[in-house]
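Some chains omitted; the rest stay in position.
Letters A and B mark the chains in the order given here, with residues in each chain numbered from 1 onward.
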């Protein structure tokens, strides 16, 4: 692909897709912003500040040894798991893996500041340790999930702007839901998955491209891209227990979170294979199902992952989540795309939305059923709002708070997504034209493959394709010419 | 490949390879079985049960912090290491990586139950924590090693049935060898590698396909598949110390296990490169050697991995194991395939059988040489059966137990494998025909590669190939037609 692009395809600077000026300008502006705010507001916390250590400090009791292993695992999920998973398009492997890298990097930097102001701010400063990085990784995961809805249809400039706007909206929601509503959501089914899903849907609703509903020649996969994407799935699958347990209470709560996540994923994986064969016309497995639907269980157990739900229930949740996710891919996604302008490129509504809803309901049930008989005194740790000396909420009251959290998360994220989408439609953001969606040629110097190199004398595309382009000459050709 | 398959190639439902009905039926049956047994029998252990924590419980002393890092490392080995390693065939990358995913997932679920009944059952319940998952991973590794013998020749339905049967046979063997014979085998050279090897050989003996001895057009590798497979090797290599030390005694025993595994692997890697060049006709390295033979040292140090064998001996064991493994690939495997009906697709008899035998012998030597002079009081921890207050065995007696364990493991596994092979030959299990061995087209919707897409008007295969197929029409064509 790209053999026939040796033509000028711009219609003026405003809609140019050259990154030469706009990406550096945006990035340097963001970097200056970040470095100024870091230098003014960010300092070390009591685990990283040398001044606060004394003779009684036990170096091996530094919290870094509790937090860093989980941080590293989630890093693998974000940069390698997501990166490979998103590289499934035929000619958008660079975009999937590399824009994920760029967006994730900025999202974490930015979330350190935003979440810092909400959660780690005292004495006029944000106090920093690895625990902040774990929190920032969650905010980053939110951005990357939303990214899935618009994969291949957005420039890196747009993605950075999206991260810039999404992280604060997420920060506010987190502040409301965690600090004020005080909900149970250890695995982030509501706060992370549902937020990310509806934010992403909001963005893609605005960025609707009717022509893509007709199918796009580059939207398919190749043998290699499918393998790379499954590799990403496997990294996410293997380290998902670390994701779901990283911020739970230490000890048995964290232990249960690991067990339940493993069991949930395990159940959803088996189910995904069964349904993939059952729902295919020719009785064969589809790699897209293996790449996505197998992971549903990790989300579905999320809201109750640290509770005493029993291993069997974790298993059932995995099966249910997987079934909803699979049916969503099969029947709901095409409907949403055609009727509701919701072109959800990776199907995040199935993998994070439907599963998140089931998880929320399961979480409410688990809260209602929680009793001293099952938990003993631990009840008032896992469900600390029930302490009479504290908030003194009943289980039923808490169920209401969970519902309120659900409603507010979905509303804020959807509205935030729509508004962000409107910003992304502004000019100068290098938004790709329809025909260059899912095509690395647009933003990367793509190497000629060996076969292409040896066959370059035979153009592969017809004249009709070329006539789709807009032939508008421009003053700075070197900046905006796309050559193959 | 697959451009010329637009034909009906079934001979009745009995031998159909469509997964549409049989895979979901089997998976849902297994899932119902698992979920019923989990809900009746599986509960939390004292590290995961909230009710059993009290004021004196130190959350950070929960065993999850000792076990989870090793669990996660072995997860990487099983899902990513094995997955990539098995993806080496030219057109069977999906099968290698994805059937590994499916089989491993079910094997662990199932092993939690089977091993639970043998090792974690009291008060009428199986008690569950991450330690059970580590044990289940070992059972899973056994299944995956055996899978290597029949890679590309079995349907996912057959693989699930194999896991269903192999895990209980392994469970019984483990119960005999660990609980009753009480052998030293920290790295599982006898229990895991030899069991898996002879079980797999038993299966492949029954599933013998004479036509494959003539070579198969799809049995080769590609540049990309070789790279992916080496990547799998590297993941196995890097995390193998975690595998060999996960169930040793904590402290210096575990420390030695890590050292010895690293040194053994290191020695076998160097040796593999030397022998690969030496034994090739043109003085070039073979990727198959790099993918497999480099790992031999990890198995060879297994049975004595926690003992005071000295670093130099670990090194020599790595060299010996590698040499046996390499000679096995070169001379023994072709002989076994042609004369003994043992078509061992990945050469597990070399990598796990021969090395396991050497490891067993080395383990016996190390047991015989162990003395208070070398170990001090620790002698009665690493070799607890020598405690007079306990079993009071002498080293020589123990050597006999090791030999008995070796014999019983090999016999049980070989018989179990043969019987399992007979079950796998039953109809309705979607066994692939000879010509569709090693071919993802059979069980996957394989994307057309770009080149194929643009050249689809020129069929690549000759008429003679087509005439090999069986032209039998069938009532439910949509279910059983293979289209390219």
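One rule holds for everything that comes next: a contact is a pair of C-beta atoms (placed from the backbone, for glycine too) under 8 Å apart; a residue touches a chain by one contact, two chains touch by 3 or more.
Since the model is a prediction, treat every value here as computed from it, not as a measurement.
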{"item": "Full complex, copies of the single sequence (shown: 2)", "value": "3"}
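What we mean here is this: only the chains that are shown with their structure count from here on.
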{"item": "Chain A on chain B, rotation in degrees - Cα superposition, rounded to nearest 5", "value": "120"}
{"item": "Computed distance of Cα centres, chain B from chain A, in Å", "value": "33"}
{"item": "Sites on chain A touched by chain B in the complex", "value": "1, 66, 69, 73, 90, 220-227, 230-231, 234-235, 237-239, 241-242, 249-256, 258-259, 262-263, 266-267, 269-271, 273-275, 277-278, 280-287, 290, 294, 308, 310-312, 315-316, 319, 374-379, 382, 451, 460"}
{"item": "Chain A partner contacts - residues on chain B that touch it in the complex", "value": "18-21, 23-24, 27-28, 30-31, 34-35, 38-39, 42-44, 47-55, 57-60, 62-64, 68-69, 72, 75-76, 79-80, 83-84, 87, 93-94, 97-98, 101-102, 105-106, 108-109, 128-130, 133, 156, 224, 228, 442-451, 454, 478-483"}
